[in-house]
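Can you keep this structure in mind? I'll have questions shortly.
All protein chains but one are shown at their positions in the complex.
Labels A and B are assigned to the chains in the order they are written; within every chain, residues are numbered from 1.
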Amino acid sequence: MQTPVEPTSTALAPESFELVRGTSLWQDARRRLVKNKLAVASAIVFSVILLAVLVGPAIIANTWGYTYDMTNSEVVYQPPSAAHWFGTDQLGRDILVRSLIGGQISLLVAVVASVVSLLIGVTYGAISGYLGGKVDEAMMRFVDILYSLPDIFLIIVLLAFFSKDLIVLFAMLGAISWLTMARIVRGQVLSIKNREFVEAARAIGVSTPKIIFRHIVPNTLGPVIVYTTLTIPSVMLTEAFLSFLGLGVQPPLSSWGTLVQEGVGAISVYPWHLIFPGLMMTVTLFSLNFLGDGLRDALDPQARAD
Amino acid sequence: MLKFVLRRLLLAIPVLLVVVTISFFLVRLAPGGPFMEERAYPPAVIEKLNAKYGLDKPLHEQYFNYMQRVILHLDLGPSTRYLDRTVGDVIAQGLPNSMLLGGTAYLTALVLGMAAGIIAALRQNSGVDYGAMAVAVLGVSIPNFVLGPLLVIVLSLTLYWLPPARWGDLSHLILPALTLSALYTAYIARLTRSGLVEVLRSDYIRTARAKGLRESVVLLRHALRGSLLPVVSYSGPALAFLLGGTIVVEKLFLIPGLGNFFIEAANARDSFIVVGVTLVVATLLIVLNLVVDIVYALIDPRIAYK
Partner (left out) sequence: MGTPLLSVRNLQTSFFTREGEVRSVDDVSFDLEAGQTLGIVGESGSGKSVTSLSIMRLIPTPPGRIKGGQVLFGGQDLLKLSDRQMRAIRGKRIAMIFQDPMSSLNPFLRIARQLTEISELHLGLDRRAARRRAIEMLELVGIPDAARRIDDYPHQFSGGMRQRVMIAMALSCDPQLLIADEPTTALDVTIQAQILELIKDLRERLGTAVILITHDLGVVAGMADRVAVMYAGKIVESAPTDSLFARPAHPYTQGLLRSMPDPLQEVAELYQIPGLPPDMTRLPPGCAFAPRCPHAAEPCSQPPETVAVGAAHRSACWLNVRSETRA
């Protein structure tokens, strides 16, 4: 079994040696990912945050007896202490628990919205690319037009004037972030739709939707995974931004965005109300972005040039 | 080229009409009106106010009246939030502030980002490169409503170097511009780096080196142009949003810019301001994308517009 020569070096020294593809793309990718220390560290950090956000509130409730909505007028605006690691807010609520619960909401919104954008984007892009011709042109023109709309303004309008419902928020965030995904998938589909295995499927009379979703879409998985990993932090940022403006997640629920917004009002006196949820959010976004970059390098070594 | 510009401007008209129409119906179809909430006017007053602003007429009539005014008189209507002012007045006050802030932030981002990107690309895979790119990922990950307050805490509340949120002389521009530029600096650094790394690996750079040119000449005369292209295409939409008012930073630093007016108006259901500001941003977006295409053609002789 021959292992392939590192493709990046082939790019640097064209002609210097032949690329022999032996191991599969996915094995290669995993090996490259595991070797990328930053990506591995990011994955670990993100897992820790995820775990803390999911089980942390229950542990705290059992140990100290705090919940995210429990007010206590005797411990208003406490600095961080052994009893309240992140301090308390203006109503005496424990900021650690609130940050963990806020993280649940932030992550939930981001993941659901990313899945929405994934479904729309992949379906749209695959259909457009596969059908080609006039249909493709019209569908891509439509994407171009949507690109040129000031989407964030429209979302603000929708949320401000209509409903501040969580479901509406999911739909909105998903609906604005599928455009790039559609373009990526379309490009991928264009490049593989004339490959032998697709021709073969067509020749034996497989139906068009089946060809698209059984044979073509699975082969676009690499870029789709990468882009989804990068969509999650970007959606999370948008959600936080909307929540910061008071348009996203509504009380009694809170996300990292709403916590930061509450904290801004009192930064000169009680900065930790802002700093802790803000840092938690930043670390999460940081690790997700690094993980996404690492995945991209692993799945598509030509994309990042080094 | 002139023909191309004219055609693009012509194409912009339907897009702007769509934007106005969508945002108009969005805000007008929403339940409630500008005089319903919060301010407890007696019903008779509301009726009178509605009649004054033409809000009592059927929706399609309102739309046609509005469009007529916009197209024929470039009149964006009265403001219901700021009772004695027109939307035009509000934009005339907010846009220069937003442009000053956004322009400063963009220039900062361009200078810092390109410098960091070039250094990282030239010292590819060194500690400097990894450090710069890690900072860049951090820049993409830290939300500006977290960064802004942190900068305020450190630079004005702890070190007393800079005034906190207020708007007046130029020293008040520094903190918001820094806050705003972080994300864009990070993006531009990444784009510059990857663009330059790719160009430095291309055949024509090898040719330039084979001529015996100095590395600085290779970089400045041969490599930089091509590596600018991704930054140029990114700059169009980025600038449009920067100049068109950045809601969070303006709100955070109490800057009377377009973004601040927009969010206040949205919350007060001032439909004319909302539609007007959306129109301004959409126009900026279209114009700046056109500028990007023109700059692109100036840099890359292979692109010819007909």
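Definition applied: a contact is a pair of C-beta atoms (placed from the backbone, for glycine too) under 8 Å apart; a residue touches a chain by one contact, two chains touch by 3 or more.
Remember, predicted model here, so these are calculated numbers, not experimental data.
Undergrad: Could you tell which one of B:Gly77, B:Gly94 or B:Gly226 touches the chain left off the display?
TA: B:Gly226
Undergrad: In the whole complex, not just what's shown, which of B:Ala208, B:Leu252 or B:Val277 touches the removed chain?
TA: Of all options in B:Ala208, B:Leu252 or B:Val277, contact with the hidden chain holds for B:Ala208.
Undergrad: Considering the whole complex, not just the chains shown, which residues of subunit B touch the missing one?
TA: 125, 201-204, 206-214, 217, 221-222, 225-226, 299-302
As a convention for this text, only the chains that are shown with their structure count from here on.
Undergrad: Distance-wise, how many Å sit between the C-alpha centres of subunit A and subunit B, to the nearest whole number?
TA: Those two chain centres are 23 Å apart.
Undergrad: Write out the stretch or stretches of subunit A touching subunit B in their complex.
TA: Going by the criterion above, the answer is residues 11-12, 38, 145, 148-150, 152-154, 156-158, 160-162, 233, 237, 240-241, 244-246, 257, 260-261, 263-264, 267-268, 271, 274-275, 278-279, 281-282, 285-286, 288-290, 293, 304-306.
Undergrad: Would you pull the subunit B residues touching subunit A in the complex into a rising list?
TA: Against subunit A, subunit B makes touches at 15, 18-19, 22-23, 26-27, 30-31, 124-125, 134, 137-138, 140-143, 145-146, 149-150, 152-153, 157, 164, 194, 197-198, 201, 240-241, 244, 247-248, 251-252, 262-263, 266-267, 269, 274, 277-278, 281-282, 285-286, 289.
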